[in-house]
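Dropping the structure in here first, questions after.
A protein chain is absent from this complex, but the other protein chains hold their places.
Our next item is subunit A:
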């Protein structure tokens, strides 16, 4: 009995599940405080999970958090993740590391999955057709973002643009004239202040400047670029782009989604893929991943458009 009375009277025990203090904005977060996730998660105090409806962090944020470039390999991402974990994991940094490690885990999870997807799709792509439209370089044509990612973005329908230069005149940091195509396009999203942008949109005589969902922007910007047409001997060839870029984008998106499903299911390690199926993504994650791997996948689907018998305007 001695043991029992002994053990029960000991009061020095502190419960391991002590309520954690509301984490302060830790100095370690300073360097990445630009990213929305960080500021959201830290400023909210103890209930940090209730503001999720704010704009979810895009893939850029994840790359930034891990301190790697967008074109990093899986190996580089892993190394960066481990290095940061070693510095910030609660086992090492104490309780303050909790918030930061949460985001590291999230970023790593999303990026690694995206990497896997990319690898699988690349394989299937190579199998199906021999690197169609491999000349796609991406960056030169797409608009860049100045400041935070917003839900709305500017897009010029270059099919309609008459090249009046009105928008370039009003907001010259945002719009730029494409002299070879004779039309305007967006160089930097929100390069000027909101007032100038509004004026320039209103000033367009043919109303070819559109406010679009920023998620659809890469798709639209890709489609509006003239693509080399597959030629059959002396017939065909040249350049083309869809006549109605918006409906084309809508259809392409649907197609992408369908392909994506096939991609996940067809290439998962096992058919039942319990692990894969269990790890469904939230739409925000889907979006984040899609955006980052969009470029690669867009290449191969462009060919489908000619096959679908879209009406194209040859340039």
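By our rule, a contact is a pair of C-beta atoms (placed from the backbone, for glycine too) under 8 Å apart; a residue touches a chain by one contact, two chains touch by 3 or more; residues count from 1.
Everything that follows uses one rule, which is that contacts and distances are computed from a predicted model.
Student: UniProt name of the unshown chain, from "Monothiol glutaredoxin-5, mitochondrial", "Heat shock protein 70 family protein", "Vacuolar fusion protein MON1" or "Exosome complex component RRP41"?
Tutor: UniProt protein name of the non-displayed chain: "Heat shock protein 70 family protein".
Student: Which listed residue, A:82, A:150, A:195 or A:254, touches the chain dropped from view?
Tutor: With A:82, A:150, A:195 or A:254 as choices, the missing chain is touched by A:82.
Student: Residue by residue, what part of subunit A touches the chain that was omitted?
Tutor: The list for subunit A reads 1-4, 6-8, 10, 12-17, 19-21, 24, 26-28, 30, 46-54, 56, 75, 78-79, 82-83, 85-98, 101-102, 105, 108-109, 116, 269-270, 274-275, 278-280, 282-284.
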